[in-house]
Every structure is written in structure tokens, then in C-alpha cells.
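Heads up: the structure comes next, in C-alpha cells.
Of the protein chains in this complex, one is absent; all others appear in place.
On to subunit A.
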Amino acid sequence: MSTRRHIAGPEDAAPQPRGRLHTLGIQLEQTFLAAAEAMLVVDCESLSILDANPAAGRLYGQAPEQLQKLGYGDLSADSAQRNDPIGERRERIPLRFHRRSDESRFPAEIVARYFHRDGRDLALLSIRDITGRTQQERARLDSELKYRAVFDAAPYPIVLLNAAGRVVDANPSATVLYGYPREEMLGLNAARLFGDESPIEDLFSARPAFIPATTHRRQDGSHFLAEITLSFTNQRDNLLVLAVVRDVTDERRTLERLREAEERWRFALEGAGDGVWDWNIASNEFYQSPRWREMLGYDGESPGLVWNKLIHPDDKQYVYGNLDAYQRGDTPLYQSEFRLRCADGTYKWFAARGKILSRDASGKPLRMLGTHRDITHSRRMMEDLRASEQRWQFALEGHGDGLWDWDLLSGRIMLSRQFKQILGYGSDDLTEGFDWDDLAHPDERRRTRELFDRYLAGEMPLLAAETRMRCRDGSHKWVALRGKIMEYGSLNRPSRVIGTLRDIQETKQREERDRNEQEQLAHAGRLITLGEMASALAHELNQPLTAIRNFSALGLRRLGDSAPEQVKATLEIIAEQAMRAGEIVRRARNFVRKGEVSFAPVQINQVVTDMCRFAELDALAAGVQIALELQDELPPASGDRSSLEQLVMNLIKNGIEAMESTEGERRLTIRTALGGNDSIECEVADLGEGLSEKVRAGLFEPFVTTKPDGVGLGLAICRTIVENHGGRLWFEPTRRRGAAFRFAVPIVRKGRHD
């Protein structure tokens, strides 16, 4: 380029110092001689060379003086094109091939300046060997052709513009896009194509630029959206702009649809009160929805607002833990609960859910999308609930109850310390991975499970079970289990059951003991009854046996020796058999009695109250009220407690039965008092129909009864018992209504029992 300017110098200067010296002025003469460029002065008419500088001599391989003998045409390698440009006074002479003295050829670039001197038209020619350049030109041409092919074949529209913003070229894609024939498109103003909105000035900022989508115009006037990518090139001193056009109409439409969909989703999410966010993890850019800002109390756009800068310091570790777990793929969804600082400086609780939107090639997450939900309220409620739960726990544990909390979804059962204590476990035991089955007694497992199932199925309003559970030492303990569903999950299925556990080992044992005692008592009652019955029978049978024995013996005596042997033998047999019968009765009686009754001090009042307790049910069933009038501080009676219990029980039962058909008040009164002769008297009085004379006569006879289904041994047995105690039993006939039986038993006297 610089050489061109150098040449332009004489070009501009030449017309000014016109007509000096020989051919040029003195100054020019010097310049002429010193110039590095080959220069010739040629007569325009004759084309003879008037002057040549040394550089020209070097170029053509001849001395300047030699050159002055030649004509300009002699220099040309192609004789056919010898004269024309100078004759036409053209400043730029098209490329010519000149010859050197050695006949070698070179492409010559010639610039001419014309001037008039001494009546002659002269031309100052500056000649340059552009052999190197033409070679480059050729290469460029080849390359251009290649580019041209690419240009034409490019699937995307390319428009070539000149510095004036006019189309110089357009590839077929471009002509198709804009709907012009190629010829009509050339020379069009860019604005005609790119639309008025396009910042045309950007086209000429001479640096690569990108023009976002604007509305472009086709020849038929229709519009489309397109982006333009610009690049610039200088071609033969001309600035060219290469505009690559990308039709983004479809893409935009898709994007638009996407955005609409996103808007809808966002609307749905925000409608549910969730704030939506889009987090670019790498750049830590954080897009927030208006709802998100609203939740945190920010107005309008707040650039630089990033959620992770607002996390409560105490929650940071937890949140990042959740985030890492998700990003590593440990959890299918990012979920976390934490506090964020609001615009006013306070903190609110949020529940976050999110998903990774994109990852880089190495799998590192780039972008996450998610929601934040304000859970401050529910959190507070939860805390309140927890506090209230704790209060309940305190109250219940204060009662000695253990607590359990069963998450049905995970199957996890949380047990309170007290629960574990009841079964002898430490606080480190039973923390993870156990089930009710593991605790239940093998015999109860099935029943317990069925009970749980039935409760969870809604068949019972409350879970309540008494069952045995395994203690740490392997033994089993009776416990009362109670529970209630606290939470329901999806499909309204119970998801959480909370309940208590109470230690009822002692109660159970006591119940069992009581039951055993009752059974024993019943058994003893049967035995006593049997014993007393045998005793009563023995007495009643022994009387006639005694009579038989005595009378047979009497017969023998009265007969004396004179009697026939047969009669005496018969009587003797009768006497012996009576004794044998007596022996059988005695043995039977001894068998059921199993030895002797041992007498000990017995509190009659205690016997009465105990028996009333047992008779309570019978009394209740018969609508009978039992009234006790017991004298305080009675001395103990001497007797066999079970026998006396049997006695009192029989009298009470008789009394209750006597009032079965009684109209009006049904009351059984039992009185105790100190009687005469160091005895204690006890009276059992009913308000029944009383006893007729006839009944009274055989009252204590065995097998005499007024009851349709009675055996008639009750009173006989009673009498046997009383008499065995050296006491008496009798009927008090003085009542206005009903019947009263009274017995007296001796009190303990020193030296009585040994």
C-alpha cells in the first residue's frame, strides 16, 4: 500500500510544477532520478520514450539512455495491445506484460499522469513489476472460487453487502429466504431486507457482531423473524459485510410455546403459593418468580438476590447436605427445609423442592429449577404440636406409661425411654430395625398382629390390647397397649399411630392370684361341703346304726344261753354288720376330711365381710341388698376358718334364695355380737316369707328342703359345722317378717387348742 502512495505523490504533484526545464522541473528531475519506482516519460503521440530514470533502467535491464532510443511499444511483450491506453489518456493502464532486455516477461502495473510541455502531450508512467502480486492474485482467485462454491452451497442465507449497505451478492439460500431472484436482490438496500428495526449502523462497525432477532421482510411483503451474524472483510480495498441470516421464526414459535407452558406451570405453582426459581449453579445467577420475592418481602426486580446467600447460618450445613445428596444422585429429588432471611431481616421457614435441569459433559450440574414454599405457619404449628406432644409425653410418662410412635410408611417405631424401661431395655436398645413381632410373646404374636390390622382397618375406635412382651432378659411381661391413629397419608391410609404402654404385670398377677384363690376357694368349698356332708351323714347314719347294734346286742342278751344257736348267730351278724357300717361311714368321713380340722383364732367379722364380697354377685342378681351390723372389736372365735366361711356362706345364700319371690324390700341383715358363755353370736336375717311350723320341725334334718331343687343338706351341714366348733345353730322365730338364723361359736380361751 505504501508504494502506492509513494506513486500517488508525483501523481498529485505533477500537474503543479508543469513546464520547467527539459522535460520536468528541476525538483522533479531530482525526484525522478532518485525514485525507487521505474518511471518513464513518453510522448503521447509518438509513444517514444523521452526519458527514463535509473530505476527504469534496472527494471528493464538496460541503461536509461538505451531506453530513450526505444519506443514505449517496444517494452510491451504483446504487440497487439501496444498503444491504446496512453492514446486514450487513461490514468490506469490495464495489466500489461513487459519485456526486459533479456526478453523475460513480467506483469507490469502502470499508472500514468499526463501533462503538456513545449507543445507536446507527455505521459509520465510509473511502472511496477507485480509478478509476486499476480501470483497471489491467482491464488486468491482460486480461493475465491472455492469460497464461492461454499457460498452458493451454504444451507443458510448469506448476504454480502458493500460499505454503502447495498447488496453485492446473495447466495441461493438467501434468495429463497427473501423471495427475490438473484439479479433483483443485488443492489438492494439492506434495510429493505433486514427491516427498519435492524441497527444498520452495526453493520459498519467493522467488527463481528450479532443482531438479535428482528422482523425481516420478503419481496412479497411478508415478514419473518431472523437473527444476523455479521463478519467483515476487505476485498480489493472495499469493505464488505458478510451477513449470515438465520430464520428463527419456528424456533421462536417453539420457544414461545415453551414459555407459555412454563408460564402456565409457573402460574400453577405460584397459584399454589410456591415461589419458582431457576438457579444457574456455575454463575450463581438466580432467577426468582414474583411470588418468590413476595414471600421474602422484596419489591420488584432485585438483582443479585440469590437464595443461598439468605440461608440461616444454622441451616446451611443441613441444606448443602441435602443438595449434595441430590446432586450425587442419592435422592431422586432435592428436598430440604430451612430458613431464609427476608427483606426485613426476619427469617421464615421454607420447604424447597428442585431438580437439575442441565449438566455439563462431566455430569456436573449447571442449572437447577425448583420451588420454595413458605412453611413458617405449618412449622410453627408443628412446633406447637411437638411442644404439646412433649407435654403429653410428660404427663403420660409421669403416670408411668411408656410411649410409642409408629411410622407406618417406614415401619419405624420410636419408643420413649419409659417404654424401654418398663421392659428393662436401655435407651440404646430398640432404636432401629425392629418390629412389634420381635417384642410380642410368641403365643400372642398372631393375636397382636390381628388386632393391629383390625384397628388400622377401622374396625375399632381405639387400639387396646393386653399382651405379653419380651423383656431384655428374655422374660415376658404383661403390658396394656393402647394406640390411636394420628396421621393419615395418601388415599387416607393411616400413616402414623401413637400410643402408650402400661406395665400391668402386677395387676395381671394379682388377677391371676385372685382367680386361683377363687378357684381354690370353690374347690375348698366343694371339699368342705363334701366333708361337712359326710360329717352330717355320718352323724345321721350313726344314730340308726347305733340303735341297730344296740338292739341286736340286747336281743342276744335277753335270749340268754337258752336261745337257739341260729337265732343268736343271726343277731350276732346283725350286730357286727352295724359296726361295719359304722366303720365305713367313719372311713368315708375321714377320707374327705383328710385329718383333723385345726382350730385357730378367727375374726367372725372378717369372715362375714369376705363372704359378703363373694355373695355380692348373687345378691345383685337377686336384687337383694346386704346390710351389715357388726359389733366392733369382737374377740376372735376359736374355729376352722374355711368351715366358718362355708357356714356363713350357706346362711347368706339361704337368705338370698328365701327372698327370690319377695315383693317389696329385699334386704339381708347380718349382725354380729358378743353372746353369753364366752361366745360370739352371728345372725343372718332375711325378709322372705318365713318358715311354717311344719318346716321348722324338721329344719335341721338332712335331706329336708323347701326348695324344689334343693338337696336339703345346707342347714344340716351348717349345724354340723357349728357343733364341730362346740357351738349352736338355731332358728329365731321372733321375727315379724322373714326368717333369722343365729349361731354361736366359742371365743378363744387359753389352753383350749393345745
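The rule is short, and it goes like this: contacts are C-beta pairs under 8 Å (C-beta built on N, C-alpha and C of every residue); 3 or more make two chains touch, one makes a residue touch a chain; residues count from 1.
Please note the rule applied: contacts and distances are computed from a predicted model.
For the chain of the complex excluded from view, the name given in UniProt is "Response regulator transcription factor" [choices: "Response regulator transcription factor", "Copper chaperone PCu(A)C", "ATP synthase subunit b" or "Transporter permease"]. Within the complete assembly, A:Arg589 is the residue of A:Arg589, A:Arg641 or A:Arg666 that touches the hidden chain. From the options A:Ala153, A:Leu385, A:Leu554 or A:Val567, the residue with contact to the unseen chain in the full assembly is A:Leu554.
Annotation: of A:Val276, A:Ala578 or A:Ala685, A:Ala578 touches the absent chain (contact as defined above). From the options A:Asp247, A:Asp315 or A:Glu723, the residue with contact to the unseen chain in the full assembly is A:Glu723.
Residue-level contact of subunit A with the missing chain is found at 535, 538-540, 542-551, 553-554, 557-558, 575, 578-579, 581-582, 586, 589, 596-597, 599, 677, 700, 719, 723-724, 726, 728, 730, 752-753.
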